[in-house]
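Every protein chain except one is present and positioned as in the full complex.
Up next is subunit A:
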Amino acid sequence: MTLPSATPAPPDVGAGTVLTLQGISKRFGAVQALKNIELEVRAGEVLALVGDNGAGKSTLVKTIAGVYTADDGTMVFDGRAVRVGSPAEAQQLGIATVFQDLALCDNLDVVANLYLGRELRKGRVLDEVEMERQSWELLRQLSAKIPSVRIPVASLSGGQRQTVAIARSLLGRPKVVMLDEPTAALGVAQTAEVLNLVERLRERGLAVILISHNMADVMAVADRVAVLRLGRNNGVFVVSETRTQDIIAAITGATDNAVSERAARRSREEGPAS
């Protein structure tokens, strides 16, 4: 089987790179969850992170988010090598993560959820007016469709809740936003709403890492797709030059090493010519 359009990422990147992972490894006891992961995320780009169950996506996301610490490898953020010891440190650096269970307080309204843990105050008292004003400003910028910010989050739809969770992550002025399965369990219209939101994040110049199982979503918004397989890199594809089935092949390992096979084929073709 040949993969004519599975192009490896061009090597001459570096401009606008926000986050680079080099040789990240992580093992849990006898299980090598991640092995020599290389990843690069640029500002104003949506990088989809795909892979089968157990491929190491979650481990990688949690490593970047500071939930786990890598055993080996370096993480370069904004040109500096950094060590992220805790989720709080990651947030301070400018890496925001929206996990799959959005972690919203259903009994609180949208404003309270957006500002939870970092409420604006006037003296000792909460500055509700300013928080509400800034909430609207932020939601407008995201073209988010939230009917009112003074209703409990419980009354919002799945897509709106996702929007609130993403907007919440933006309040810390991050440079990298990681979204873990943002469209899982969403309807058609709501999925479109969230994908629009992802595009809006890209327009704001953020680096977006999108973890998804849904190839249609990935192909719709991502600029590049990084495939993980069994804890290792299995190719980085530029979406505009790639067919869905090639990525799926890389995920499932139908052609276990898409990239190397292509390279091998190239060298075969070049071989006789030289």
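Worth a mention:
Here, a residue touches a chain if its C-beta (ideal position, glycine included) is under 8 Å from a C-beta of that chain, and two chains touch if they have at least 3 such contacts; residues count from 1.
Everything that follows uses one rule, which is that contacts and distances are computed from a predicted model.
The listed options are "Xylose transport system permease protein XylH", "Alpha-E domain-containing protein", "histidine kinase" or "Cytochrome aa3 subunit 2", and the UniProt record of the chain not shown names that protein "Xylose transport system permease protein XylH".
From the options A:145, A:175 or A:243, the residue with contact to the chain not on display is A:145. When you scan A:116, A:192 or A:238 for touch with the missing chain, the hit is A:116. Note on the undisplayed chain: of the listed residues A:108, A:192, A:215 or A:248, the one touching it is A:108. Residue positions on subunit A in contact with the hidden chain: 87-88, 99, 101, 103-108, 112, 116-119, 121, 124-126, 129-130, 132-133, 136-137, 140, 145-152, 154-156, in rising order.
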